[in-house]
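A single protein chain has been omitted; all remaining protein chains appear in their positions.
Read from first to last, the chains carry the letters A and B; within each, the first residue is number 1.
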Amino acid sequence: MANVLLRYTNLVLVTLFILSLLSFLLAYLFPGQALENLTGLRLNELSELQNSQIKYSVDNNIFVQYWHYVGELFSGNWGVSFNTGLPLYEDVGRYLPASIELSSYALLLSFFIGLPLGFIAALRHHKLTDYSLLSVSLLGYSIPVFWLALIMILVFSLQLGWFPLSGRISLLFEIPSITGFILIDILLSDLIDKQSAFIDALRHLILPTVSIAVVTTTMIFRITRRSVIETLNSEFILAAYARGLTPTQVLMRHGVRNALIPILPLLAMQFPTLLTNAMIVESIFSWPGIGNWLIQAIYQQDYPAIRAGMLAVSVLVVIFTMSIDLIIRLTDPRRRRAERAAI
Amino acid sequence: MQQSSLYQEEHHPSPLQYTWMEFKNNHIAVAGLFCFAFFLIITVFCPLLAPFDPNMQQTGDLMIPPAWDPNGGISHVFGTDALGRDLLSRIIYGCRMTFGISLLLVIVAMLLGVGLGALAGMSRGFRSSFLNHTLDSIQAIPTLLIAIIIIAILGPGLVNSMWAIALALIPQFMHQTRDFVRHELSKEYIMAAKLDGASKTHIFAHSILPNMGEMLVVQATLALSISILDISALGFLKLGAQAPSSELGAMLLEGIDVAYIAPWTIALPGGALFMMIISINLVGDGLRSALRNRLLH
Partner (left out) sequence: MIILDKHHKNIWFKTTLIVLASALLCSCDALLQSKTDPNGIVYCSEGSPANFNPQLDTSGTTVDASSHQIYDRLIDFDPVTGDIVPALATSWLVSDDGKTYTFQLRQEVSFHNTETFSPTRYFNADDVLFSIDRWRLIDHPYHDVSGGRYPYTDSLNLGGLITQVKRLNGYRVEITLNKRESSFLANLATDFSVILSAEYADELKSRNQKELIDSIPVGTGPYQLASFRQDRYIRYTKHPKYWREIELTDKLIFDITPSSSLRLAKLLTAECDAIALPAHSELEVIRQQENLVLAEKPGFNVGFWAFNTSKPPFDNPLVRRALGMAIDKNALIEAIYFNSAVAAKNIVPRTSWAFQADVRPLNYNPIAAKKLLREQGVPEGFSMTVWAMPVQRAYNPNAMKMAELMQAYLQDVGIQVNIISYEWSTFRERLTEGLHDSVLIGWSADNGDPDNFYRPLLSCSAIKSGTNRAMWCSKEYDLLINKALEYTEISERTYFYGKANELLAEKLPLIPIAHASRYQAYRKNLDGLVINPYGGVRFAGVKKL
């Protein structure tokens, strides 16, 4: 146990080191002056530049520079964007929660739909229900998420006029950002019109959440279905039947637990996929999230922003997947590692 | 002449035949295979099939609806887009581009991935342990995210996006290969080969590789659908293929500008993309369940 923990901590540290080193080297690999790419300041902003020259100690060798860079990273001084001139640390802090919020709701929605459906299909294995659910799920995970989002907009926003198609909330509401999660922020705010703000935010959430959730729901459905089928085929289930338990009792007492526990971390593993899909969907729904922001930065060749955004997203994903990996090992030592989910 | 069998002959299908028999019983999967073959034909013969040059702009025929619409005409079966380009031809060329490039990328990624995976699988010690851990973590990260990050570094463009996707696909193949190699290494026939004095490369090339074929095909179908999704997503995000190109994702992006007036410029290319991925997933699913059934029996 301690051994495993130690190894993972080690691994996380090494990965973080590699990522930070990569992002530091990026400043040199990108076109232009490395110092500009690190700070986001243009060379003509001389006085500030001299300041940062000292900070990043560019005259020293590259190792010393890297050391200073890491120091700056930890003190929250990530430089400013070429394009907007705003501090990147705050920008990432503002946009990342919006993406996480969207992905989390989509993940919740997928759980609520995918898990029960997975059970139903498995219990009706080799029956019509199973086949039809399986076919629908095939459609679900084959659909390109950006196309789905566009079709949703065409149908639900433009034809039916039910939902708005851009942003997190109508700009007429001004929600002070406390946690970065808009629904929570609305509840925390001292707005007069809290309720309508909340409803407005929900209206903005529905289409993007559903677009992202479709793919994940089908994945969760398939993983659950496979796991339940395998569990139901195992010998201890047979033994339970032999003891005279009813099918419901067998399922409740032995099936659910044994089918769910091993796959829960696998299901959580869908989060990175969700985040990626969220990044695409964000740019369609003009959602002010990290994906939209990073893609804009790529268009505008805003190297400091690319560097910071890349670092933030990859650190988030790597730490997330590694912790899930760790949980799997700790809860289920039989497994050597997280096997790829069989769908 | 009716050939009667004098002896009671028992026919044992080879594993491959057995898989094919299982696969054939799955009608939907076979339909998917036909669909797949159809896209393959389009990819190869597309200049012969397309009625127009995909980039020819007929400024007189802007946004003509498809033939089944009351306002549509027969000369442009799928209608035209906002620049008066024939949509059918663009979709055919788009299929070639999206499908063909993805296929190419998967092959490249497979070659590299299998090589590296074999290396990791055959070796032991710290190098392998570190590699394994890194791989485990990387393969949980969606390829598209890796591709976006690589493109952020390389800059947008079709060639860069191809590099990015190929690189992002490699870990999947590596992982599968390594697992497979590990698994096989513990089997008796390898032990027999070892006792015969076979070298590591010999064992891999002559004993393990021939057994890997099916696993690789299944993995390749998976990678192909991922690669198609990724390359079109990057095209759609303006990070991959750029505007005049007939890549399906880039076409969808162009279609957004006229989405409300000419919804078919979104529906049709997206539909083609959807069909393509479904057919690949059908084949992949069919293969996988055929393999599973074979192993169960």
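In this section, contacts are C-beta pairs under 8 Å (C-beta built on N, C-alpha and C of every residue); 3 or more make two chains touch, one makes a residue touch a chain.
Because the structure is a prediction, the values reported are computed rather than measured.
Considering A:N77, A:S157 or A:S234, the position touching the chain not shown turns out to be A:S157 (whole complex). Of the listed residues A:S104, A:S170 or A:N258, the one in contact with the hidden chain in the full complex is A:S170.
Residues 83-84, 86, 153, 157-158, 161-167, 170-172, 174, 196, 199-200, 202-203, 206, 246, 286, 288, 296, 299-300 are the ones on chain A that touch the missing chain.
Although one chain is not shown, part of chain B still touches it, namely residues 55-57, 59, 62-63, 82-84, 243-244, 256-261.
Everything that follows uses one rule, which is that only the chains that are shown with their structure count from here on.
Chain A and chain B, compared by their mean Cα positions, are separated by 25 Å. The touching residues of chain B, counted against chain A in their complex, run 28, 132-134, 136-137, 139-142, 144-145, 148-149, 151-153, 155-156, 175, 225, 229, 232-233, 236-239, 249, 252, 256, 259-260, 263, 266-267, 270, 273-274, 277-278, 281-282, 285. Those residues of chain A that touch chain B in the shared complex are 7, 11, 15, 26, 29-30, 135, 138-139, 141-147, 150-151, 153-154, 158, 269, 272-273, 275-276, 279-280, 283, 294-295, 297-299, 301, 306, 309-310, 313-314, 317-318, 321-322, 324-325, 337-338, 340.
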